[in-house]
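Complex shown without one protein chain; remaining protein chains in place.
Chain IDs A, B, C and D follow the sequence of writing; residue 1 opens each chain.
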Amino acid sequence: MEFSLHFASVFAESDLIIRGILLTIGLSSSAILLGSGLAILLVATRNLGNKFVRGCVDAYVELLRNTPFLIQLFMIFFGLPLMGVRMSGTQAALLAMTLNLSAYATEIIRAGVDSIHKSQIEAGLSLALSRIQVFRYVVLKPAIAKVWPSLSSQFVLMLLASSICSFISVPELSGAAAIVEQRTFRSFETYIVVTLSYLALALVLKLILIWLGHRLFHRKVVSILSTASKGGIA
Amino acid sequence: MSVVAIDQVHKRYGALEVLKGVSLSVDTGQVVAIIGRSGSGKSTMLRCINGLEAFQSGSITVAGHDVQQEPTKLRELRKDVGIVFQSYNLFPHLTVSQNITLSPRITQGVKAADAEVIARRVLSQVGLLEKFDAYPDMLSGGQQQRVAIARSLAMRPKVMLFDEVTSALDPELTGEVLLVMEQLAKEGMTMLLVTHEMSFARSVADLTVFMHQGKIWEAGPSKELFERPTTAELQAFLASGVK
Amino acid sequence: MSVVAIDQVHKRYGALEVLKGVSLSVDTGQVVAIIGRSGSGKSTMLRCINGLEAFQSGSITVAGHDVQQEPTKLRELRKDVGIVFQSYNLFPHLTVSQNITLSPRITQGVKAADAEVIARRVLSQVGLLEKFDAYPDMLSGGQQQRVAIARSLAMRPKVMLFDEVTSALDPELTGEVLLVMEQLAKEGMTMLLVTHEMSFARSVADLTVFMHQGKIWEAGPSKELFERPTTAELQAFLASGVK
Amino acid sequence: QSVDEIVSRGSVKIGVLVGAPPFGSVDAQGNAIGYDADVAELVGKYLGVPVTMVQLTPPSRIPALESGKVDFLVATLAPTPERAKAVMFTIPYSAFQVGIYAAKTAEIKTWEDLKGMTVGVNRGSSVEKEFVNRETELGLTILRFEDDATTMQALFSGQVQAIAGPDAQSNAAIRSRGDTSTEVKFFFSMQPNSMTVRKNAFELHQWLNNAIYMMKQNGELDAIARKWVGTPLPPLPTF
Partner (left out) sequence: MSTFGWPEFLFLLRSAGWSIVLTVIAFAFGAIGGGAFAIMRLANNAVLRNIAAIYILVIQSIPVLMILFMSYYGLSIAGVEIPPLLAASVSLSIYVSAYLAEIWRGSIQAVPPQQWEASASLALTRPQQYRYIILPQALRISLPPTVGFLVQLVKNTSIVSVVGFVELSRAGQLVNNATFRPFEVFMVVAAIYFAICFPLSRLSRYLERVLHVGRSH
């Protein structure tokens, strides 16, 4: 089969791709910040609230975790305007990503909070801290430290899932790529460029998160590649 | 004047009655040792005093506070009552000085600079000034326990509760911590301490209380109690594991 | 005939030299107590003997096995050398009997029925036959520690190593475990034990070894060593925390 | 790729687009139906071999062709010079009118009236160019959606003020929703659709041109157009 790659016409549209990459970075990083912030609030609410409040937070988490992101996006972008709430594609994408991520992050951070030993909470209470202060100063950081790997994975998944936002006209990386592909029909070339871009973005994000994790939680930055396990006993 | 007044306290976990009408009065400056077998309710009594456990009936007054499960009142109470546990419970993500200054800063609004002064004072009290910026996991068990004591002292409590603070330590480290407690006793701090160190109880405590099956079985000035235990249970207890 | 022969062992963790030329010879049936300050290298020595830690130079022979980091050889060695740790390390997902029979069954091909017989024998040795089907988290610390000893005994080791097996226990539970060890000593088991219980070392051990700064600083028959310590370091050590 | 190869293999794999009714859709059993499917069947009849219809999503059409998963596409693709650098197009076999759709209340009669508006278009379509060409001149904000149905939804939800879309699909959408507030403002072009073959498949290309010519002549294409679009086959360009 005579087939060869011609990147020229794809690179001719590199403007579009680069703008897509920037939008992907912007959307993902904002969603990660806002989504984690919201998740922390939700976990705190769940932790300090009564049974009813806990039920509400759980319902929120289950609803968002168990339905597809695409449909959440669709409902926000196309459904809300019917109720008089209108936002741009990018705003809708940011909102959907934030909500979706917050649900997953809530569940992850909750597990971390549950794993904090009761004695830590008692120690905080005994020092006359209120329950909110105990959560904020005693529980939160170690809890996040414990689940940092899962949380990081979820952030990377969100970055990759942001591609779905092209469905509602957001010209992020994969949306931009789809436009280029349809204009030029250089599918393979386009997808190769896109794959490598996502790979680069995700690797950078992951490395940042690993670095940040060590920075925040370990007090010393260690090698980013594999460290030998404690289980290395013959 | 009694600074801790426990009156007919009953405490149940479900069907299990753990405290069966405990009454005790402690005067300012007194040191009270609480001894007794595992499961006799020693920890539970201490935890009731600073409101970590709710009890079903009876009353406790400590440092002028009536112990009841109302968050604001509990917080006021806890500013005056320090507690130190067997398992130290230092906050692993904070340095020694941060562990100590956390509560003064956020519950009493002490300024950072003043809090640091406090931290230095209590750290030198426990002989650990040089660990100011260390993290808990860089300290030995005995050092961690002393930091836990310092953390409580930074609140300027009127009463200190100690729950087997040396049980997790080996003999050498135990010595360090007992020294600090002896020093506190000398300075006139009111203290209630659950302990397995009979020799320490005998030499430091003014009063020793023997708990058995959820009751205060026998109590009295330490010397007397150890030399002339009246109940068969206390005699058996003192004869058993003690070295 | 010496069953453990340690010859000029040097062990480093990175830049830190933890064992600085340790030599020791233990005869069959001897009980050796190892004492010394925290960090002096006691645990490290024990861990080198059963190959949990590799060392840089020197040699160790134990029960006829030359200790070296070759998995198959290490496994053969470990069938003859039992070790019990301070933190019990029972397998929490297995019952007491499963904890005990696991290794005989899979490393020595003992049949299930025979393994059960062994389990009963070692459990009665440590006085815990009634806990046959219990899970570890249902046992007290002293009971868990005794199961850990039983688990080692089930391998019919020629040498037993004990690393501060009573440090995590309160005085009452400590008694239980020491009793088991005394019994083993009477039965002629070769034992090396790191301990903080000076009175126990003095009464049970044939030989006591004082470690200091990675070296065997002083060693000799227990009675003599405790009564007439020659080095200043051992004198200071015995004077300090010991009750 | 030659016609002989296909005939001697005894079957032909034709890629069709689904999800764009009436041109391509599926029935409740999941079989491809629609304008393209009927044309593909017809081509199979002329080849004298049974047809295997391969259902494709927009992004997989070209890769399926280039990787040989299909022999050629009957997938409502508009020939453009840019695209023709990558594949070869036959003469058109269908065409639809492309118009501007908007709310009945909107005063839109010409391109000029779209000035400053937010407009939607299917990003896979060739019409996108029409907007892009006028983007700066008219100050348009162009939103590109996944497919025609989503584009129409954007109009219904008010996320865009006007869209450009093919008449057949837009009308179907309006009808299905029972919508009475949306209408076509004006038609601005006719989009012809070609079958698509791999580059260098000259013989197949020539044969398909020939077959399309034949279907046009004998009225078979007209019948299919009437069946799915409801209007006669418009005059189709040749090249």
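Here is the rule we go by: a residue touches a chain if its C-beta (ideal position, glycine included) is under 8 Å from a C-beta of that chain, and two chains touch if they have at least 3 such contacts.
These numbers come from a predicted model, not from an experiment.
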item	value
Touched by the hidden chain, restricted to displayed chains	A, C, D
Contacting the left-out chain in the complete assembly, out of D:R9, D:K69, D:K109 or D:K227	D:K69
From C:I83, C:A119 or C:L234, residue that would touch the chain that is not displayed	C:I83
Full-complex contact with the absent chain, from D:G19, D:G158 or D:P234	D:G19
Residue, one of C:V3, C:V96, C:M155 or C:L225, that touches the chain absent here	C:M155
Residue numbers in chain C that touch the chain omitted from display	50, 52, 71, 74-76, 78-79, 82-83, 85, 87, 89-93, 102-103, 106-107, 137, 151-152, 155
For chain A, residues in touch with the removed chain	1, 3, 62-63, 65-71, 74-75, 78-79, 104, 107-108, 111, 115-117, 149-150, 153, 156-157, 160, 163, 174, 187-188, 191, 194-195, 198-199, 201-203, 206, 225-226, 228-234
For chain D, the residues touching the chain missing from this view	18-21, 25-30, 54-57, 59-60, 63-64, 66-69, 147-149, 152-153, 172-173, 176-177
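In the analysis below, only the chains that are shown with their structure count from here on.
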item	value
Which two chains share the largest set of C-beta contact pairs	A-D
Rounded Å distance, chain A centre to chain D centre (Cα mean)	37
Separation of chain A from chain B, taking each centre as the mean of its C-alpha atoms, in whole Å	45
For chain C paired with chain D, centre-to-centre distance based on mean C-alpha positions, whole Å	81
Per-residue multi-chain contacts in chain B, two or more chains	none
Shared-contact residues (touching 2 or more other chains) in chain A	none
Of chain B, residues touching chain C in the complex	37-38, 140, 167-168, 170-175, 196, 199, 240-243
In the complex with chain B, residue positions of chain A that touch it	119-120, 122-131, 133, 137-138, 141-142, 145, 217, 219
Chain B residues within the chain A interface of the complex	50, 52, 71, 74-76, 78-79, 82-83, 85, 87, 89-93, 102-103, 106-107, 135, 151-152, 155
